[in-house]
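With one protein chain held back, the other chains of the complex are shown just where they sit.
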Amino acid sequence: MKQFLEGSWALAESVKLCRPQVVSAYPITPQTHIVEHLAQFVANGDLKAESVNVESEHSAASLVLGSEAVGSRSFTCTSSQGLFLMAEVVFNIAGMRLPVMMVCANRAVSAPINIWNDQQDSVSLRDSGWIQLQAENNQEAVDLIIAGYKIGEDPKIMLPVMVCVDGFILTHGMETVDVPSQAEVDKFLPAYNPPYKLDVADPMSLGLLGDPTVYHENRYALHRTLLETIPLIEQTGKDFKAQFGRDSVRLVEEYKLDDAEIALVAMGSVCGTIKDTIDEQRAKGVKVGLLKIVSYRPFPDEAIKKALAKATYIGIVDKNISLGATGANYAEVKALMPADKKVSGFVAGLGGRDITPCTIQGIINDTKGAVNVCKFVDLNEKILFGEFKV
Amino acid sequence: MEREHFQENLYVSGHTACPGCGQSMAARLVLNVAGPNTMIANATGCLEVFSTKAPETAFGVPWIHSLFENAAAVASGVEASLKAQGKLSTVRVIAQAGDGGTADIGLQALSGMLERGHDVLYVCYDNEAYMNTGIQRSGLTPFEANTTTTPLGKNSAGNPTYKKPLVEICAAHHIPYAASASVGFPQDLQKKVKKALDIRGPKFLHVHVPCPLGWISEPAGTLEVAKLAVQTGLFPLVEYEYGKLARVFKLPAPKPVEEYLKTQGRFRHIVKSPQELAKVQQTADKNIEFYGLK
Partner (left out) sequence: MFSILASKAKTSCANKTGTWRTMKKPKYLRINCIHCGLCKLVCPEGCIEGKEKNKYVPDYDYCKGCGLCAYICPKKDIEMVSEDTEVK
């Protein structure tokens, strides 16, 4: 049913519809509303789950690791510093093949402390073995949570899923979202039935010491499984569309790329602004398009190569920076591109800095100019050289 | 696996603990009392490392190891899932960790678990140092013990601080049961485990376990060493219920600390010095007075 509501509320509704048995999180801006709504659902009896208010993010992730291992569909939610505090648990959960679901409300990382949006947090954990899906808007977020559970819990996959939503922009933005009914979600997402779990009827030990004779193979198995998730995401996307009528679940979205000379690459809510700017530019005759990455991990290299095959000028917009190198998406996409393409990387929107159509305009122009592997757009010289310098 | 002792025990042979390891003994005593309907969340440490090297495990019940400091949080999750599935009435949850994984890096998660009231028994196996990583001091290392990070030297007589009052810290959460036990008194340990597991809610058990390697003591002396720790007043056996001291193991004639200290190489320098000996005797005397052991 279509509702006009705050993003956090829509996400909480989506989680509720997936019937998790255990929910545990620790407060951090801008994730708070999601968890508060879930707490209200539990308090009202609308969600029958154990909702555990833990004493830190490290414990939140540890708790859902434990509950998932005993066979409960579980959920946690965090941002930025919280994600970093639970980082070792995040790697642990993937290594132990437990399909926990997390919503990461993307937020910039300290220092300086900043509560506004960029994607540094989830991007910094891209090595962890989690499936990472980035939503452009709240409809996609709602849909990716439902599909994400199904993908992660597939008995051949059994990997945790991180649905990333730009903090404040999506979490606190009000949008019209079609929130599915419980019956529809139940039809698409069956009860969690893991191929292994802690059970007194069949005792086993989980979380073993893996010495050099076995660790290498374990990591390969994880890696292989993530790659095998690529076709599964595509298939699940088709199934999702068949039932719910929406395209939300996919590896990438190609927007006006068929005849594009210039192609921008980006993730998340900025894609909405980019699409608007592309429409404006197209009206003026500029052949520009957008490749939106939805599945960040596994990294859909074939889909990306295919989408960018025709464009000559590629501009990659990163809302993150691997300090001392380049934006993360720049590095990974550039590696796939043949030598004859002109690939530039742009760092924009860090710490919640607005990315306007004007900014995108500038990026499109720069993409056609001299190649620049890492340009921080819209730098304010006054602040850079002014009163904050020591 | 068909041999009788494999059938009779829930923590079995084949683990690679040092000969005479107090912790392996305690783990078996605890688990045999807990029974097959038990799930364990174990922290990183000696017990985990010597019991579960892939592809083997010495545990006969469902068991999970995650990280070093989160045994209590993982156990909370195990409990929450059992509760959500309506199985908590028939399955017991135990969180176990060493002294470092409990009193230092694990203290936050433990406190959270106790405060939230999870139905979990937390067992701390205290061998008084980070043994698995090579005998480094922890918050439960006793006064002037020689460890690799509090070594003896011109400027050092060993660990300069006293054991964190772990049982009191847990009891201060007003949980139904917080107690100390020792492998030197194995039947008492088992009784306390049984008592704890019959209670619903958060429980804590602090178990003293000698480490022949780290303490530099005889493997065959593990039980004697543990007994002496109790009998000198250095490791009192106490029980708290809802924050109030309920029972103590009385010592009508406490043994002098020297009898205990001389069994272990880590205290050799103390035994040689009447001055240091007096300091350690003082800690024992303080315990005897505080708990009313005499």
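Order of writing sets the labels: A and B. Residues in every chain begin at 1.
Convention: a contact is a pair of C-beta atoms (placed from the backbone, for glycine too) under 8 Å apart; a residue touches a chain by one contact, two chains touch by 3 or more.
Treat the numbers as computed from the prediction; the structure is a model and nothing was measured.
Peer 1: Pick out which of A:133, A:146, A:208 or A:328 touches the chain that's been left out of the picture.
Peer 2: A:208
Peer 1: Even though one chain is hidden, which residues of chain B still touch it in the full complex?
Peer 2: Given the touch definition above, chain B has residues 1, 3-6, 8-9, 11-17, 19-22, 24-25, 28-29, 51-52, 54-61, 183, 186-187, 218-224 touching the missing chain.
Peer 1: Name, in rising order, the residues on chain A that touch the hidden chain in the full complex.
Peer 2: Listed in rising order, the touching residues are 96-97, 158, 196, 203-206, 208, 210, 214, 217-218, 220-221, 224-225, 228.
By definition in this document, only the chains that are shown with their structure count from here on.
Peer 1: Chain A to chain B: how many Å between their CA centres?
Peer 2: The computed centroid separation for chain A versus chain B comes out at 42 Å.
Peer 1: Provide the residue numbers of chain A that touch chain B in the complex, in ascending order.
Peer 2: 21-22, 24, 48-50, 52-56, 58-59, 62-72, 74, 88-89, 92, 96, 198-200, 203-211, 214
Peer 1: For the complex, which residues does chain B have touching chain A?
Peer 2: 36-39, 41-42, 48-49, 52-55, 57, 59-67, 69-70, 72-85, 91, 108-109, 111-112, 115-116
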